[in-house]
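With one protein chain held back, the other chains of the complex are shown just where they sit.
Chain IDs A, B and C follow the sequence of writing; residue 1 opens each chain.
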Amino acid sequence: MTEAASRKSFGSDNHAGTHPAVMRAIVEANTGDAIAYGADPWTEKAVAGIRQLSGAQGEVYLVLNGSGANVLGLGLLLGRHEAVICAESAHINTDECGAAERILGTKLLTVPAPDGKITPELIATRLVGRGDEHFAQPAVVAVTQSTEYGTCYSLDELRAIKEFCAANGLRVFLDGARLANAAAYLGCTLADLAGLADVLSFGGTKNGAMGVEAVVVMQPADTPSARYLRKQHMQLSSKMRFLGAQFNALLADDLWLANAAHANAMAARLATGLAAIPGVEVVYPVQADAVFARLQPGHIAELQRDWIFHVWDESASVVRWMTAFDTQESDVDAFLSDIAAAAGAVRV
Amino acid sequence: MTEAASRKSFGSDNHAGTHPAVMRAIVEANTGDAIAYGADPWTEKAVAGIRQLSGAQGEVYLVLNGSGANVLGLGLLLGRHEAVICAESAHINTDECGAAERILGTKLLTVPAPDGKITPELIATRLVGRGDEHFAQPAVVAVTQSTEYGTCYSLDELRAIKEFCAANGLRVFLDGARLANAAAYLGCTLADLAGLADVLSFGGTKNGAMGVEAVVVMQPADTPSARYLRKQHMQLSSKMRFLGAQFNALLADDLWLANAAHANAMAARLATGLAAIPGVEVVYPVQADAVFARLQPGHIAELQRDWIFHVWDESASVVRWMTAFDTQESDVDAFLSDIAAAAGAVRV
Amino acid sequence: MTEAASRKSFGSDNHAGTHPAVMRAIVEANTGDAIAYGADPWTEKAVAGIRQLSGAQGEVYLVLNGSGANVLGLGLLLGRHEAVICAESAHINTDECGAAERILGTKLLTVPAPDGKITPELIATRLVGRGDEHFAQPAVVAVTQSTEYGTCYSLDELRAIKEFCAANGLRVFLDGARLANAAAYLGCTLADLAGLADVLSFGGTKNGAMGVEAVVVMQPADTPSARYLRKQHMQLSSKMRFLGAQFNALLADDLWLANAAHANAMAARLATGLAAIPGVEVVYPVQADAVFARLQPGHIAELQRDWIFHVWDESASVVRWMTAFDTQESDVDAFLSDIAAAAGAVRV
Partner (left out) sequence: MTEAASRKSFGSDNHAGTHPAVMRAIVEANTGDAIAYGADPWTEKAVAGIRQLSGAQGEVYLVLNGSGANVLGLGLLLGRHEAVICAESAHINTDECGAAERILGTKLLTVPAPDGKITPELIATRLVGRGDEHFAQPAVVAVTQSTEYGTCYSLDELRAIKEFCAANGLRVFLDGARLANAAAYLGCTLADLAGLADVLSFGGTKNGAMGVEAVVVMQPADTPSARYLRKQHMQLSSKMRFLGAQFNALLADDLWLANAAHANAMAARLATGLAAIPGVEVVYPVQADAVFARLQPGHIAELQRDWIFHVWDESASVVRWMTAFDTQESDVDAFLSDIAAAAGAVRV
């Protein structure tokens, strides 16, 4: 199926296009020559902006996509014999075709995590075999904020993880492909979140950019190899100015936050509307831009005739609906109307 | 040094921006939602276009940059115990921070290659130890067309390599980051060139795109793992339509060829002008968009005050000057004038 | 703790030394010069013997240890984007410091497996995302026979796995570090077991050898890269004759089977004795050379003063006791006596 949607897709926040302000910035950056690989004013401004926003003392690296950001970021914290503790549902575990294992050679020690959120207690279950050469040594805890299930860690929950990690010789990597949505939900600053990680990714693509993510290194000591590894991991863009320009647009007037707040609001509107539809069960708290719902299988098939979205767990009959910066209230309402119709149309 | 050039840079063909037609196509693709990861009409059209242009029977994969294209393409042809024969000057050897070794785990068997071009004779010197388990087994020959030195293999030269490889159980990978420049120089079709390789990259970025390359697999049998590896290698773009749109613009009315022909012409103009300047020696045949020249060290320093370019080999006092799709005759003439002045201004 | 046990250790079957017949064969092979790396008569004989015993149509490769055998064997069946389905308790997952991920770059898709044995039903739970480029593609099922818990798959159970795999495009790798113990328990031939795998390891070390394992490739088509990968994986012995000699001794008069049968019998004797000791619970069926038992924590500490063994799961208070080719009935009886004393001596 290849398709430009005639209606709004609820399939993914990356089914959306590029925010007009971001597109404008890209077009405006297309002026004459510029040094390649990041030594250009657009990139410099973006990097400085993200450093300030995140409170990073280390460096910031623009990369091409989310997998690139995760692999680069994780790798900065890992020795060759070390392993990552993460939720079973973590993007790095389920959605990157084994990139962490292939590119970093690392082992992922997964824990089943309700609502996609790990806890010190869950982390502790994976700390067996430390000091025993037969075991890959856990060294990094990877958290996703907001999570793959559309939930958000509270700052207290993240702080508890950070403190547990500090006390147990573990570092924290934060997969922030949708970090903006968490900041919008929590009403906190990016620095509040970044300060609870050692290295994080800060996503642009799912938040209105055309295609750019940032790897943010909080402490200078973790920085030295990063730019070499970005190149080696095939994440160094030559005409980098067009990545820098995207982040500059997102950072101007806090567009990044407004986009995320809007997407969150649309997911909340969808969830609110679903509450009134019998036979549809929202299965995770709706705190970011995703709604996971359980429907009758027949309803799903019916709805997919007109709308684009993913069946998340076929056996459980659970679907994922995502909103984006450009979802309109009218999109949500039309979708709700069709969901209601589908739910009514199928005999349970 | 971070800089948006006030004058045309001769530093690299990726110091240039995005061709206006490419930028227009990107903007026009920004319309509503589209399925992510390539199942969109822009990508489909680009892939179909490149398949037709190259005569590929296998598949075409859009990726994010040149290193990504090289690593993905090479990997399709390599077993885990196999090695790549390439010129010492090959981009995969000198310019990718060891990505081939790190990401593929492969060994590069390099040969010194005059003018950047390898030959069956040079390849033959690296075929020792075949069948001996102590040796990484040569399996792929990588050629760059046009080469890192701005030279082009003739079709006969490529055919000789292909035939030698076929006779010796070797596959051919072609690094085509500047393949368009070779087609323009040789006056041949893309299919003429692609047909002499097993897998190739076809570069967009250095030829007017914002950032996109294609991996072209000539035979279907080499295809099966490619899309998984593209993801695993962190080269799968989510909002892929913006990659597809770029190639669509390049393919329309053979813009790819016109851009390359123009850049070649500007390099030729530069070389012609240099012939009249004493103390400047052009060190490789100028067949694509690059001019390598030997200057007095003092001349180099003088010129770099106003112009951006790379010193290629400091000990040999050789510089690299590159043109691009947007280089103007007046840029070349102004540069020539300054080169002449610098050459005259320094006492030898 | 470094220790040469004054009493028999029940810590591991590799706490035992070398069987006298194996040692004799090693000494006898120490005669004059021999070609290195396997082109010697001892290795040839061992390879031929193992091929015949296993019914392999492919080749047999002697390697240095169990991790080497597992990584080499698995790798023969895996593309770079492919994953392995195995039990959580699999040695490759828990005991090799992440070698599969590091050396092969592969992902392990684990399932919780009661008694250490996976089933078609458990395998099926891991077959999500096939054909979806975001998922590492399951390609190999790894079974351990006898298992890490001292249990054995029946031939029917293995056949069901093999048939399920064949029907689902999966290959079977068998970790046979203790394959001899399974053959002894099941009363079947090695070929009966090997025929239900595509590639297997056949362990010598835990069965009386000094240090040697074999990788057995059942079909010729899986063979070509194996000897190169053995070298690249640092598993090629130069003075290979001393590996070959070990297997020759094990194969002569079916010593491999007699050793395993003896170890099994000693474990059975231990289990039988335990049944009479209150407060000690045997937690897995005792079918090979291991007994897993739940004791009071205080009993464990008491016993470890005089005997060497591993606490398998501290939180569950479960220990592992292993026998070997050289365990004597009197060793078992003395151990049982001390267990009974410890169990009686601690107030619950």
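Note that a contact is a pair of C-beta atoms (placed from the backbone, for glycine too) under 8 Å apart; a residue touches a chain by one contact, two chains touch by 3 or more.
The shown structure was predicted, so the numbers you read here are calculated from the model rather than taken from an experiment.
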item	value
Option from C:34, C:288 or C:318 whose C-beta touches the chain left out	C:34
Touch criterion as defined above, residue of C:50, C:71 or C:136 at the omitted chain	C:71
Full-complex contact with the absent chain, from B:90, B:136, B:236 or B:280	B:136
Touch residues of subunit A, complete complex, unshown partner	37, 75, 79-81, 105, 133-134, 136-137, 225, 227-232, 236
Touching residues (missing chain, whole complex) on subunit B	80-81, 83, 94-98, 101-103, 105-108, 129, 133-137
Residues belonging to subunit C that touch the chain removed from view	1-9, 11-12, 14-18, 20, 23, 26-27, 29-36, 39-41, 43-44, 64-68, 71, 96-99, 102-103, 205-206, 210-211, 228-229, 231-239, 241-242, 308
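Quick note on the criterion: only the chains that are shown with their structure count from here on.
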item	value
Chain ID, smallest distance between chain and overall C-alpha centroids	A
Averaged-CA centre spacing for the pair subunit B and subunit A, given as whole angstrom	33
Gap in Å, rounded to a whole number, between the CA centres of subunit C and subunit A	41
Overlap residues in subunit C, where contacts from two or more other chains coincide	80-81, 105, 133-134, 136-137
